[in-house]
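What you see is the complex with one protein chain gone and the rest in place.
Showing chain A:
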Amino acid sequence: MYQFPLLTLLIWLPIVGGIAVLASGDRSASTSKWTALGFAVLTFVSSLWLWFGFDPGTAEMQFAERVAWIPTFDVYYALGVDGISMPLIILTTFITIFVVIAGWEVISYKPSQYMAAFLIMEGVMIGVFSALDAVLFYVFWEAMLIPMFIIIGVWGGPNRVYATIKFFIYTFFGSVFMLVALIYMYFQADSFSILDFHGLELGMTAQTLIFIAFLLAFAVKVPMFPVHTWLPDAHVEAPTGGSVVLAAIMLKIGGYGFLRFSMPIAPDASAALAWLIIAMSLIAVVYIGFVALAQRDMKKLIAYSSIAHMGFVTLGFFIVFAIVQNSTAGAGAVMGVEGGMVQMISHGFISGALFLCVGVLYDRVHSREIADYGGVVNTMPWFGAFFVYFAMANSGLPGTSGFVGEFMVILATFRANFWWALLAATTLILAAAYTLWMIKRVVFGPVANDKVAALTDLNRREALNLGVLAAAVLALGLWPAPLLEVMHTSVEHLVAQVTTCKLPADEIGACVLARPEPLATVVQP
């Protein structure tokens, strides 16, 4: 049956667009901007097809493609999406539009290279979410670094060189060990297919080493405490668009990695080391929450808030193992993973919007210091309204998307351990404290200085950006059911997979997870 290669289109359309924009050069800035916007919108519209053509009733990979790439090493150009990766692809195509619009007037230095870098990165990130071959995944995963490195380094703030090299080396460091793990598994499974890795029976030592290799890669990307230090630097120095992509999409790739690799490939090691991840997540939620409180730079504050919110994501994912060991009911487990997923999507919207808000202020005043502002609402009432709204969403106000994910994760955590849940729930206080305190100092109060007095309110372009994101946050907060529905079957499948012991027969005694059912003998008719 012929199937239209939709995923290939989604990956290569923005990349081709990026090359076209690059080729158009800087002779006419408006041509490159409109071309970039055109390609971004076209990619988003095409990605909607993914949403509507998706069958939520199966955990199988859909829209699958498979072409031999390096035949002598069994490497395939294999793509496919399930309910976990599909929403993330839509998020990517959606956010990229705002990134392009946000750079519309602000970027005057080599705008075509700027737009091209974001388009190429969009294609590569979609590649990460849809790759089903480990080598292909790794290629996309690493290739992502090149455009981001250039974006922060060329269009970033004063300390950009330090920040971007730190960003690159940190992530590169994390991921090379994953490469060794992938090669190791190739020789175990005799295939580079990620789905074959899922079925691989591995001993506890191998699982633990593989888990640690993956942890290095994904923990740096998420980022988890204590390997989070690159993120505040990168966020502060990156241009607005770079911060948005970083927070809204790139961090999600780390979370996605846990779901696609660590948990299903090494479930027993994940169960054994779940305490570590849960501890790291709770530290991120509580400690980083306090760190955020102390920030004087708005971007840094939002960056720390991102780390804390991503702590919820990893908590939701790994609480599964604690729940399974506590009770026989699997429902809480599914809720934890789904909560983490919703949190990822929602954080994509909210953190993206918050960085856009800071970008709006920065474009006018060229300062990110909280102390340089005050009483912004007097001169920018519309902006003030949006900023307050997104701040509320960031602190998890019911009715916004921020609430849904956090609530689900806390609920799931209760099934595992009351005290953990209590710690996790402090985020509702901490996030409200640091976000709203920032709002109080920036938005409200008397007009602080002449610069604030001279501010002009949102232009139409900015209003459109924030308006659409506000609608998305509200929609996801009020009615998350469609999102939950598309991912439900895949998440259930995943949870069943990760709660089944994968140890070989001679180590079966060490299983803390459910032992697999003995295979029913198939009677040939």
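Basically, a contact is a pair of C-beta atoms (placed from the backbone, for glycine too) under 8 Å apart; a residue touches a chain by one contact, two chains touch by 3 or more; residues count from 1.
The rule we apply is simple: contacts and distances are computed from a predicted model.
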Message: Since a chain is absent, check the UniProt entry for it and pick the matching name: "3-isopropylmalate dehydratase small subunit", "ABC transporter permease", "NADH-quinone oxidoreductase subunit N" or "Phosphoribosylformylglycinamidine synthase subunit PurS".
response: "NADH-quinone oxidoreductase subunit N"
Field: Full-complex contact with the absent chain, from A:Trp34, A:Phe149, A:Phe414 or A:Phe444
entry: A:Phe149
Message: Can you say which of A:Trp49, A:Phe173 or A:Phe290 touches the chain missing from this structure?
response: A:Phe173
Message: Applying the definition given at the start, please give the residues of chain A touching the unseen chain.
response: 68-73, 110, 113, 135, 138-140, 142-143, 145-146, 149-150, 153-154, 160-161, 164-165, 168-169, 172-173, 176-177, 179-180, 183-184, 186-187
